[in-house]
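Single-structure report; data block below.
The complex appears here without one of its protein chains, the remainder shown in place.
On to chain A.
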Amino acid sequence: MTDRWYRELRQRFRELGADLRPHALELDRDPEAIRAHFDLPAVRYLAAMGVPAEYGHDPEPIAGRPCHGARARERVVIMEELAAADAGMLVAAPGPLLAGVLVGLVADERQRELFYGRMLQRPLWTFFALTEPDRGSDAAGLTTSLRPADDGGYLLTGAKRYVGNACRAQLGVVFARTGPGPLGIVPVLLETPAEGFTAEPLPSIGLRGARISAIELDEVRVPAENVLGRHLSPTRRGMWAFVQTFNLLRPGVAAIGVGMARAAHEYVLAHRRAPSKDERRRIDALGRRIDGARALTERAAEAVDARTSDGHLASAAKLRAGNLAEEAALLACEFFGPAARLEHPLLDKLVRDAKSLEFIEGTTQVQQLNLAQGLVSGKVDGTRRSA
């Protein structure tokens, strides 16, 4: 794709994003309000984003080409633009997102058809359940178990926490363990409602559209054919699969950070009348930081599209953009006096929403460790150092 095409893509999603903004505060009060907005073109697009063409996904062309949203480089443009409009609406929208990327990586033909086919029938939410109450960053230590059942299928038992959209999803991926160690981890496809499955929303400080949930799994039956990647070797499905999925998606999370930072910046530009010279300088400096984070994010997306295992740039982008979103929201407040958060509900929401990025797809410390590991293992610029 050419730079010109990406500019057109950006322009198109900027237009679509304009319809999201008016619902930002409504959704913050009631995360289920998204149900009234399935007809918005941006929400409709997200409901099928990432579904490949061969499963019948036929999105409206942009500058003569359809954009399936299956590449990280496309997604970073789309996510930035929609997050700049409202990140809450973006994450509230139904669609295949994380689960869809994993399915693309490890599902067999039948599983793909099942998953993608259902995405195209009507908008439905999916979830991607990895985090456990006692295991967040340390996902490799997960304990949810998948045991063989008498009927040749499996039984899933355990608990997951903070899983986006799980309380309203119809389809999702759960990571569980069939044995010890990293090779004992497998993802399974789960349809809900299912007996033994419960998911309750957890009220959050911000980004309420994400509807993070606590899941209980009490001997939930999983047919053998719903075990993802069972046609692959164990080294290519469990840990490997979620690391690659995160690598592919992390630039998109970084892009949400860039978009949120831009929302804060644009709010200042629109509402701070007659800024002083010093204020102008500070506003411009924030703009340059946003540009820098965007450049890094786009580069990270290109890197993972070329090779899914090259995720260190994605960590750098997520580190930079995630923290920038929070800083930008706080900096924006400074232009409106100490009571900014009380007087400007959108700024207050941005401050609360931006805090979420610290946790999504790995915290600051986790990205720092990933990045340093990338450096010492020689991935960053090809010069291997002794660790």
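The rule is short, and it goes like this: contacts are C-beta pairs under 8 Å (C-beta built on N, C-alpha and C of every residue); 3 or more make two chains touch, one makes a residue touch a chain; residues count from 1.
Convention: contacts and distances are computed from a predicted model.
Peer 1: Missing chain's UniProt protein name, "Sulfite reductase (NADPH) hemoprotein beta-component", "Glucose-1-phosphate adenylyltransferase, GlgD subunit", "Cytochrome b6" or "Acyl-CoA dehydrogenase"?
Peer 2: "Acyl-CoA dehydrogenase"
Peer 1: Which candidate, A:D138, A:E200, A:D218 or A:D291, sits in contact with the chain we can't see?
Peer 2: Of these options, the touching residue for the absent chain is A:D138.
Peer 1: Just name the one of A:Q11, A:S145, A:S204 or A:Q373 that touches the chain not displayed here.
Peer 2: Counting the whole complex, the residue in contact with the absent chain is A:S204.
Peer 1: Extract the touching residues of chain A with respect to the undisplayed chain.
Peer 2: Within chain A, the residues that touch the unshown chain are 131, 134-138, 140-141, 161-162, 202-206, 212, 326, 337-343, 352, 355-356, 358-359, 363-365, 368-369.
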